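A single protein chain has been omitted from the complex, and every remaining protein chain is retained in its original position.
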Amino acid sequence: MDLTSFLVQALIGLYKGSLYWILALGLVLIFGVVRVINFAHAAFYVTGSYLMYTFYTYTSNFIVSLIIAMIITGALGAIVEITIIRRVYKLETIYQLLATFGVALIANEAQKLIWGKGVVYISIPETLSRGVNLGGITINYYMALIVVTGLLLFIATIVFMNYTITGLRTRAVWRDPVMSEALGINTRLIYTLVFFTGTALAGLGGALTVPLISVGPGLADYLIVTAFIIVVIAGLGSITGAYIVAILVGVFSSILVLIVPELDIVILYIIAALILLFRPHGLFGER
Amino acid sequence: MYMLRRLRALIDGNIIALLLLIGLLGLISFTGHRFYMYIATLIMIFGIFAMGYNILFGYAGLLSFGHGLFFGVGAYSVALFTLNVYRDPLVGVLFSIPIALLTSIIVGILTLKHGRVYFAILTLALSMIFWSALIKLRWLTGGSDGLVGIPKRGVLVDLSAPTVFYYFTLVFFAAIMLGLYMLNKSRYGLLLRALGTNEDRLPFLGYSTFTLRMIALTISGVVSALAGALYAVFYSVVTPDVAYWTFGAEPLVMSLIGGSSYFLGPLVGAIIFVSLTTTVARFAEYWMLLLGAALIAMILFFRGGLLGFLESLAGRFKLGVYLRWRF
Partner (left out) sequence: MEILRVENITKRFGRFVAVDNVSFTISKGETVAIIGPNGAGKTTLVNVITKKLEPDGGRVFFDGIDITRLPPQKISRLGLIRTFQVVNLFPVLKVRENLALAGLRAGTTGEVESVAEILGIKRYLDKRLVEVPLGVQKLVELGISLLLKPKMLILDEPVAGLGAEDRFNMVKVLLELKKSLNLIVIEHDMDVVFTLVDRIIVMDKGRIIADGKPENIRENKLVKEIYLGGE
């Protein structure tokens, strides 16, 4: 294994990790504020992919398609929150998990009915498809764009959560929903907004994925497990932790492909399991 | 006199219903009707799976999204054992028990020290790891094609005649159901129910919640694996699909349909579920869609399941006494 291919894999891992991060961000936001683990999160992510595919095929306008895919996915998330999830907040945790699990089953199957069982993909916009050739593999501007988007989202989230009024309110709900209610903060609205934002972010991530990876049935199942591994290693609810772990997982799994192509995922899971054994609340979790 | 009292304490509506069902299943074999026997076999296998699942879900209050893992461990144990070690289905099925025990303990160590949310997440993750290992370890598991030719005719027993296999399954079914019934009546049944009701209080009574959860997981894992083992022998084929998360969701839905807080709930759910899926072929295409919709409908409107619905009906007509079948 030469140094160049090692470096190339690390760079590829960086953009993969950034996509994982965008996926995990929505999950962490929703869990942090609404206290619901959204099993359907990856299904929303893939919905974003499919919507991007459809709109881009019709309009050929990358930016417009991206925004539409993002908003529609977010709207779907809000609808699910209002019609289903909201009714189970007061029930035991088990029922909240079950409800989102049911949504995941429906979403996966609906996607198969709408977009078929094959895979879909679009090509990278021409201006972004150029790049640097390293050892036979092109690292293009599009990948760089994803890494930058991920970083910007990280900074934006931290700034938003720490310095704006809405952020403060969201954080109050994050800490103590009962108290926030008493202070006159409309938790209902905030929950719906957070669901919208979280799933819209998933939609964004999904939309950004289509030019890079063929999207089809089964992708969501793989992604939700990866996202869970990331947030669990990071510690449920930790935003900074999720960013760092997502990038590490991306880079690490890319390099593992070089060393043990057969078992890359399995080894990654085993490492995650070991971390959990010794740090039950994750690397960045409180308590 | 004491024995008589013990016996009276053991008898309730559940055991009567259970014995009637076992008798009915026995009668079906006399009809010699292939299709009925096929459905009845599937009901028994999925009945075992769902009842095993509900030990964790209904009793201990732990939601597993990865029970396909245990079912798959049972199925692959039989397949690998009969194809590579000793060619006999009975020994193969029994061999799956220690393997499932070991698997349950490892899964328990990895998942039970955290809260319920973690448990749900981690069981899903573990079953997906197992699933991807089944696909990737081609030399051992046959990859996505799975393993074929699991023998019904072995060194010790010959199950190749449909009626013989039917009785074979019925014996396992009856033994497991009666075992679970005894468990329900025993002190462990009480402890597991207490675990599901208020696990935070138990340490102050001197019980370790980790140990109790481990007991629940082990029983649940072994019973589910036995279902998987019977399934593998029944079809003579096993593929990684049985370890996939959507498959693992089936016993969950069965438990909810029947009523997860009733001893017989999962079994009732399995009967409904299997009858529908095998007879209405039109469902197949939209299967997962219906499964998801059923799941959400049950959670929003019928958390007690069918038995819960019947109990409330009975309550309305003052028949409550006859329908006290909660565990």
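Read from first to last, the chains carry the letters A and B; within each, the first residue is number 1.
We take it that a contact is a pair of C-beta atoms (placed from the backbone, for glycine too) under 8 Å apart; a residue touches a chain by one contact, two chains touch by 3 or more.
Computed from a predicted model, the values in this text were never measured in an experiment.
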item	value
In the full complex, displayed partners of the excluded chain	B
Options B:T31, B:S208 or B:S275, residue touching the unrepresented chain	B:S208
Those residues of chain B which, in the complete complex, touch the missing chain	187, 190-191, 193-194, 197-198, 200-208
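Going forward, only the chains that are shown with their structure count from here on.
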item	value
Inter-chain centre distance, chain A versus chain B - centres from mean C-alpha coordinates, in Å	33
Touching residues (chain side chain B, partner chain A) in the complex	61, 63, 65, 109-110, 113-114, 116-118, 120-122, 124-126, 128-129, 132-133, 136, 244-246, 249, 252, 256, 286-289, 291-293, 295-296, 299-300, 303
Touch list for chain A against partner chain B, complex	37, 39, 84, 87-88, 91-95, 97-99, 101-110, 113, 221-222, 224-225, 228-229, 232, 236, 262-263, 265-266, 269, 272-273, 276-277, 280-281
